[in-house]
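Missing here: one protein chain of the complex. Every other protein chain is in place.
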Amino acid sequence: MTTRLIIDTDTAGDDCFSLLLGLLHPNASLEAVTICNGNVAFDLQVENALHTIEVAGRGGEVPVYLGSARPLMGRWRAASYHGSNGMSEMVFEKAKQRPEAKHAIDAIIDLVMANPGEISIIAQAPLTNIALAYLKEPRIAKALKQLWIMGGTDNAVGNVTPAAEFNFYVDPEAAKIVLEAGFNVTLSTWTLTLSSGFFHADTIERIAGLGTKLSQFYMDVSQTPMKTAKERYGAIMNTHPDSLTTAMAIDEDLILESAEVVVEMEVGGETTRGFSAVYPAGMVEGWEKKTPNARIVRKADTAGFADMLISVLK
Amino acid sequence: MTTRLIIDTDTAGDDCFSLLLGLLHPNASLEAVTICNGNVAFDLQVENALHTIEVAGRGGEVPVYLGSARPLMGRWRAASYHGSNGMSEMVFEKAKQRPEAKHAIDAIIDLVMANPGEISIIAQAPLTNIALAYLKEPRIAKALKQLWIMGGTDNAVGNVTPAAEFNFYVDPEAAKIVLEAGFNVTLSTWTLTLSSGFFHADTIERIAGLGTKLSQFYMDVSQTPMKTAKERYGAIMNTHPDSLTTAMAIDEDLILESAEVVVEMEVGGETTRGFSAVYPAGMVEGWEKKTPNARIVRKADTAGFADMLISVLK
Amino acid sequence: MTTRLIIDTDTAGDDCFSLLLGLLHPNASLEAVTICNGNVAFDLQVENALHTIEVAGRGGEVPVYLGSARPLMGRWRAASYHGSNGMSEMVFEKAKQRPEAKHAIDAIIDLVMANPGEISIIAQAPLTNIALAYLKEPRIAKALKQLWIMGGTDNAVGNVTPAAEFNFYVDPEAAKIVLEAGFNVTLSTWTLTLSSGFFHADTIERIAGLGTKLSQFYMDVSQTPMKTAKERYGAIMNTHPDSLTTAMAIDEDLILESAEVVVEMEVGGETTRGFSAVYPAGMVEGWEKKTPNARIVRKADTAGFADMLISVLK
Partner (left out) sequence: MTTRLIIDTDTAGDDCFSLLLGLLHPNASLEAVTICNGNVAFDLQVENALHTIEVAGRGGEVPVYLGSARPLMGRWRAASYHGSNGMSEMVFEKAKQRPEAKHAIDAIIDLVMANPGEISIIAQAPLTNIALAYLKEPRIAKALKQLWIMGGTDNAVGNVTPAAEFNFYVDPEAAKIVLEAGFNVTLSTWTLTLSSGFFHADTIERIAGLGTKLSQFYMDVSQTPMKTAKERYGAIMNTHPDSLTTAMAIDEDLILESAEVVVEMEVGGETTRGFSAVYPAGMVEGWEKKTPNARIVRKADTAGFADMLISVLK
């Protein structure tokens, strides 16, 4: 079965591998790429996405739409993890394909409303674009098939602050709007990334050993985060929050454990802005009065995911 | 070596067993009990503490001082977990011993300042009393030997909200004041309770089998929480946040794993009031600019703790 | 000189009279009406606007576009002041003119970008539509001639809470986005309404005495607020926040006193959500480090305004 996808991305690092899955996996049909503020400067993200499409041999086939260059409330901050250009300082020629004139939020609205129940979105960036599309056309919440969100934590440590993961930290208001909108949400958290979206040396060697143009692309793009990880933890490793999310969207059998939960966003707070409280059934008072608004993935098939990613890098 | 202790307590459930350790363990010298707002109505907590001292055969020997009947900002809420009286509805005669006239915060200040470097406090309730004592006499932060705090989580799920553990939830302002005061803090979190302060059926049967007055007291006081746990999880179990903390204070060898960390309290926020962010070295940006303000316990010797608690129930 | 206008309105009560000024004053050219969430149910506001256009004899000549039916963060609340339908329960036939298909934020963007430096907006509702238009097309901030905002207070009492005026209270996030966007803003506050946009019995009698269809419309629409005012203050009076704003946009000579100030929005807080802090030069510390982002009107020519409004009701 083909999964029809829009990928909303702040293209840098693992965002690219997620795009490759959408571009090259036989069961995926990537129909639009929308760019959102996030990891690095907006224009760099646009070029990173266009370059990834070109590297995948699909230049000119999948349209790229520009979304919001800033989070709703305007407090943008870049991540340093993937190098200054989001591509581990890799230099590449400007892709031939250029972005479309239509705004990303109109691209999302038009595609979703024209194909009710057919399209799923991979939201692998701050949720600004999704929130703005919903605010302009609230009916997309029900017309979208599935909204796969990479973001937040599962009541566990974040990667920007102890309380917050990057995507939710950058635009918590957008995350709050989206989580309250009634989408059919699956949440792929940073906590899941740490447990199930984490490649160790063996897998990375498998990829390096492929010797293809795309395996080289993988190694190039991953250089800076892998160097940082080596320095911090003394081991070869790489994390795949975004591509794991897309992999699960393409093949739900990769989801080994999940639960229906209530997720509530914190937009205030001094140390907790961007925190996503997950109400697990039975553990805290009052949980039973709340209606679940997301399926949270608790465990994924790391080996199966690695196999899928490797299959498109071949 | 004898550990000289003050126990600050919102006496209900496991608070009692912590008091028993202080009252009866040969290496502990419990020199004062101070009552703080928390689990149940203030007056009930006072009687629960006095009764526990009497049950331990030490009536009249350890003074009980009354502290603040409300958290700093006045938004008190009771916990339902230990029954309406905090003692699983157990009925008992009023103890002969009566509370002292001196206020708890003066009792703390006087004892600590008269014995610099000698006294440790077990803070097993909201931190109102400790905060008020510190605000009145800031020098106690350095004159106290150790401050053992049962409270907060280790970037994990809470027991009142997903974000907050009860003691920190009830008085986050007090927790913030205390954590910023420069005390020599050891933090015993709800996360630690779930991993290391948790008795299963085997241990509870060992206790029930003792057939002593104190083992009966343990079973009586634990009835309501054990019934709730049975209903929710289908198993016999009991949690020991407070008594585990005191056990570690009496014998630090029970601490199997710990780390120096930065703990920051959230007092604002809509869903996160009472959250304690723990900055683990190396995991989030900017952690290296902060100075550790607590030793957090990550793993304790559950079997050794059970043996210690059983030794005083014999 | 003709002022080319878009009026963004939550049409109820005085919103109507503001529309009349735009529709009928010889120096105004009202080119679009955009509807925003606010006073009453969204659909009622749409009909109120269409009816007002019809009553003005301009049915079919000025397009009406639908904007956001909710504030950004979704916490909408109606005002009760103008009756349940926003028109003092006046019953009227559905207007012939129907709303356009184009979304209000696209209408704003298209009109402003096609006529750089030519169009001014009267924002007489919560600022949701203006914020969304800006987030989709940030260049409107500089392409718009003037943004006239009715909202906030001048460090004085509000009309929803002591801290907040209705329009800013309903969507403070939108107000914050707009005030930080770099528009050429003139702020017409509730404080100004109380001092300069307030009609007493004499003026109201002048209007009633006109005996025209539009003077009757004024009396009908004003019935509920005037009744409430009578009960509360024992006097005949009516307030004109929106129409005063449009009057000043049409004729800036009605502005008797104004100042360049810094306005900062509060989106958090327990009692202050929606507060607009106005930094007056020289009065508080640090004011001199901030760059003014609005011209605030401190005094307007009430008599001149009354004359202008009466001129279009004739």
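Every chain is named by a letter (A, B and C) in the order it is written, and numbering of its residues begins at 1.
Quick note on the criterion: contacts are C-beta pairs under 8 Å (C-beta built on N, C-alpha and C of every residue); 3 or more make two chains touch, one makes a residue touch a chain.
Just so we're clear, the structure is a prediction, and the values are computed from it rather than from any experiment.
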Fill in: Contacts of the hidden chain among displayed chains
B, C
Fill in: Contact residue for the chain not shown (choose from B:S68, B:T193 or B:T246)
B:S68
Practice prompt. Identify the residue among C:S29, C:N184 or C:T272 that touches the chain left out of the display.
Written response: C:T272
Worksheet item: Given the contact definition stated above, which residue among C:A41, C:A69, C:M113 or C:A156 touches the chain not shown here?
Response: C:A156
Worksheet, complete the sentence: Logged for subunit C, residues touching the omitted partner chain are 80, 155-163, 232-233, 264-272, 275, 277-280, 282-285
Discussion item. Which parts of subunit B face the unshown chain closely enough to count as touching?
Written reply: 68-70, 72-74, 103, 105, 132, 135-138, 173, 176-177, 180, 267-268
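As a working rule, only the chains that are shown with their structure count from here on.
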Worksheet item: Mapping chain-to-chain touches, which pattern fits: line, ring, star, complete or other?
Response: line
Worksheet, complete the sentence: One chain's C-alpha mean falls closest to the whole-protein C-alpha mean, and that chain is A
Worksheet item: How big is the gap, in whole Å, between where the Cα atoms of subunit A centre and where those of subunit C centre?
Response: 41
Worksheet item: Any idea how many Å lie between the Cα centroids of subunit B and subunit C?
Response: 57
Fill in: Residue numbers of subunit C (touch at least two other chains)
268
